[in-house]
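For reference, the structure is listed below as structure tokens.
Missing here: one protein chain of the complex. Every other protein chain is in place.
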Amino acid sequence: MITIGIVGGTGYTGAELLRLLAGHPRAEVRAITSRGNAGTRVDAMFPGLRGAVDLRFTEPDVAELAACDLVFFATPNGTAMQMVPELLDAGTRIIDLGADFRLRDVASWEAWYGMAHACPERLADAVYGLPEIHRASIREARLVANPGCYPTAVALGWLPLVEAGLVGLDALVADCKSGVSGAGRKAQVPTLFGEANENFRAYGAAGHRHLPEIRQTLERVAGGPVGLTFVPHLVPMTRGMQASLYAPLADATVDLQELFEARYAEEPFVDVLPAGSHPETRTVRGTNMCRIAVHQPQDGRTAIVFSVIDNLTKGAASQAVQNMNLMCGLDETAGLSGVAVLP
Amino acid sequence: MITIGIVGGTGYTGAELLRLLAGHPRAEVRAITSRGNAGTRVDAMFPGLRGAVDLRFTEPDVAELAACDLVFFATPNGTAMQMVPELLDAGTRIIDLGADFRLRDVASWEAWYGMAHACPERLADAVYGLPEIHRASIREARLVANPGCYPTAVALGWLPLVEAGLVGLDALVADCKSGVSGAGRKAQVPTLFGEANENFRAYGAAGHRHLPEIRQTLERVAGGPVGLTFVPHLVPMTRGMQASLYAPLADATVDLQELFEARYAEEPFVDVLPAGSHPETRTVRGTNMCRIAVHQPQDGRTAIVFSVIDNLTKGAASQAVQNMNLMCGLDETAGLSGVAVLP
Amino acid sequence: MITIGIVGGTGYTGAELLRLLAGHPRAEVRAITSRGNAGTRVDAMFPGLRGAVDLRFTEPDVAELAACDLVFFATPNGTAMQMVPELLDAGTRIIDLGADFRLRDVASWEAWYGMAHACPERLADAVYGLPEIHRASIREARLVANPGCYPTAVALGWLPLVEAGLVGLDALVADCKSGVSGAGRKAQVPTLFGEANENFRAYGAAGHRHLPEIRQTLERVAGGPVGLTFVPHLVPMTRGMQASLYAPLADATVDLQELFEARYAEEPFVDVLPAGSHPETRTVRGTNMCRIAVHQPQDGRTAIVFSVIDNLTKGAASQAVQNMNLMCGLDETAGLSGVAVLP
Partner (left out) sequence: MITIGIVGGTGYTGAELLRLLAGHPRAEVRAITSRGNAGTRVDAMFPGLRGAVDLRFTEPDVAELAACDLVFFATPNGTAMQMVPELLDAGTRIIDLGADFRLRDVASWEAWYGMAHACPERLADAVYGLPEIHRASIREARLVANPGCYPTAVALGWLPLVEAGLVGLDALVADCKSGVSGAGRKAQVPTLFGEANENFRAYGAAGHRHLPEIRQTLERVAGGPVGLTFVPHLVPMTRGMQASLYAPLADATVDLQELFEARYAEEPFVDVLPAGSHPETRTVRGTNMCRIAVHQPQDGRTAIVFSVIDNLTKGAASQAVQNMNLMCGLDETAGLSGVAVLP
């Protein structure tokens, strides 16, 4: 069994890691930390895990974590970078579900996240954990930066088009929508039920932290600069995320359906829907699947891609488990075969 | 008092007309028709109207309707055009909340709506009921085609930019989101609670009937062809609509905030939010208000406009009452001063 | 115009008071206080009030409040009692939407609310503001204790039966359900969207603060002790409350429908539905109405009453305005004629 530590277990991504690892055939969680809840049984906070998880939260302890084969950080931005160097030096593999190691450019990271980076020298060692692009590197990685939710949905939606050089890269529009759980389990007014229910709104139009992350990914694939407009919106549902992607087509004659199907034919967690489809977020709820549909309506000059994921699973916890599987030489799909519960 | 008939009173827009007219100081509903529910008390079907509406549904009767000063059609597409000529000839004014008179081009109408038009010769008499553009004509009109919900939100959002000639008209993207009530009160599987709740999806990407209506409006303002990508999405909430509008700016130096505030300074039902805002659909719920914010992020080359309305009020019933007020020489805001109930 | 002060304007009941008073023909809000948000425009916090409320939050100032004809306290429990004596002495009338003056027994209040009462000598002056029972006293009151939401729904549901002495008072069961806004606009985990959505649960089964309030009301009407089981539940909706009331009937032959209709025939805000009905919370949303249905199924030995209100209006803010109307000699229904926005 692979032994696992989880730092920061009281948020939604931590709870999802617990659920997924409880059903994983080859992983065993040894420690789950929470400064504020040390001593509390995990299933007292998350009664849905009664019978499945028999652990208590503990104070984070580097020695205890270093004894694990792999440690997940499900912590607020800025936390993982404090502990990562010591754990790496101890030989522990790390997957950070936060943003500390997602951007390769230190200055950009510090500007967007508003703090100094604690270990900029480790950024070059981090592999960006999007298996559909970086599978080989992830297999060798000691430190994986698990992608953000929006960046996952957007990158998977545009990847075939950008790789094929088919779209004008200076006028991309990503109109994205997320369920409220994306804001985490922190007590705050804007995500109260009374505020978020029966309401729809955009946020962060002036610039969201996932913008540089998306741009970095697309620019690495494109090999050049990308002009991107990215607007996130808040949907009155708990889980689910859709990226609606608009791109001017350089060549309107290519069969986009065929292109997408070919690109993702071997991917276990990307499902290209039949032509004419509109993916539904609920079909991926709780799963590691990304469902995609591509359209080329009217005059054919604009490619529209709809990409849906569950923001807490393929957008966070289950993608982290997928990365764990790769890093530990397991079947990439181990523990990730669940089907969405519908309706 | 202005005497009113409503044809088709059992849907959501019919019920909203009843609510709004019950609180209107100068209008009195004399007849409300429903073939399937003739004889039923209105407040037996809509208990929220107990004490406010003391009417029974009746079979549609042209003579009875013709005796009213004004008749609203809150009927499925294709119904109003059957009765409109006779009522017009009888001197009754008409507001059609359906689509029968929205498009000026008969061929286009017949192609998008899949049926022959019953009175194409009357199309030229119909005034498109968007007061912010056609106020003067509406005042004189005998027949008003009340705009669709998406076309209202989109047109009001882009109007200042298109009038000012500031945006590239060949690459407009309108990513729109609507609450489920937009699909009406018809029994059908896709809008069951179990299907629409906790789910987000696009629909109609290949071409939605509101596309030609939006294009017609923008082209009349622009005086030339418009290249528009329009995608509607379904949001798991009952009411509310947001248009997120993306347009390449021809001139990145114009002060868009000032432009929008100036354009709508005198409009009673368009509220331009302070710079940096993100309008919330709930703030317009049940009202005739459209709230708009304009952004010009990052390199400044793209104008982003967020326009929110309530799909059943400014997107249907209350805009119809606004048109009634104009047609009947009343204060344009009569009966429309309600404030959204929050939370 | 009646001049109004509101202490504590940033919660849901404060916002509702603002909405209702903005549409009131005879009241004018002069001051609305918030320690934490003094200086902020009200419509910056509540954009739905743009154009309807032109005020800024101020620091609470007794002199300024004392200059108003009437002051509403929309504050956490324990706040009003600190300021009430001074304001009463200054001749200002007061309606407390909190619980400080609801219980007549000081010891009971201090036990349930866990603090010493700051002005127990004023409790006897407070009138319990349920107009359907205490209308005459409210008209004369200087200090009104506005009822809690559950106590309003429960009392109105059982009132005809208890007044008529028809039910066994030792085995009453009140199974009550509330929308999430009942918990207020305070940042806390349990009422986050992610926690409350798609979930149903009871709470406070061991004893909720509304229990002694309900019992006090029923015992005053019954003139003797009442054995009551009261369990509140949390419903995944923003607004609305239903009390499902079960009581053993002492006499199974009485016509309960007739009894209820007679009791409430003159009440403007209690609507007894036709026999066999099931009231819906949405039909009273945003209104001051209580809708009631009474059933006597199967063997006829148990009376079932369903009583629905909007927890934030008849359960708080609009009932407070109803009390204001009575205290100030206005039409009891002034400003309270709004109809629920459906769907």
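Assorted remarks:
As written, the chains take the letters A, B and C, and residue 1 is the first residue of each chain.
Here, a residue touches a chain if its C-beta (ideal position, glycine included) is under 8 Å from a C-beta of that chain, and two chains touch if they have at least 3 such contacts.
Worth saying up front: this structure is predicted, and the values here are computed from it rather than measured.
Across the entire complex, the residue among A:181, A:217, A:296 or A:323 in touch with the chain not shown is A:181.
Among the residues C:28, C:61 or C:198, only C:198 touches the chain that is left out of the figure.
Of C:51, C:85 or C:248, it is C:248 that touches the chain left out of the display.
The missing chain, though absent from the display, is touched by one residue of A:30, A:93 or A:239; that residue is A:239.
As for the chain not pictured, it touches subunit C at residues 171, 173, 175, 177, 179, 194-195, 197-203, 205-207, 211, 227, 229, 231, 233, 235-240, 242, 244, 246, 248, 276, 278-282, 285, 295, 297-299, 301-302, 304, 306, 308, 343. Although one chain is not drawn, its touching partners on subunit A can still be listed: residues 12, 15, 19, 22-23, 46-52, 181, 185, 197-198, 238-239, 271, 273, 277, 279-280, 282-286, 289, 291, 337-343.
Although one chain is not displayed, its contacts with subunit B can still be listed: residues 12, 180-181, 185-189, 191-198, 236-238.
Rule of thumb we're sticking to: only the chains that are shown with their structure count from here on.
Chain geometry summary: the mean Cα position of subunit A and that of subunit B are 39 Å apart. If you average the Cα atoms of subunit B and of subunit C, the two centres end up 37 Å apart.
One inter-chain figure worth recording: subunit A and subunit C are separated by 45 Å, centre to centre, where each centre is the mean of the chain's CA atoms.
For subunit B, residues that reach two or more other chains under the stated contact definition are 197-198, 238-239, 279-280, 282, 285, 343.
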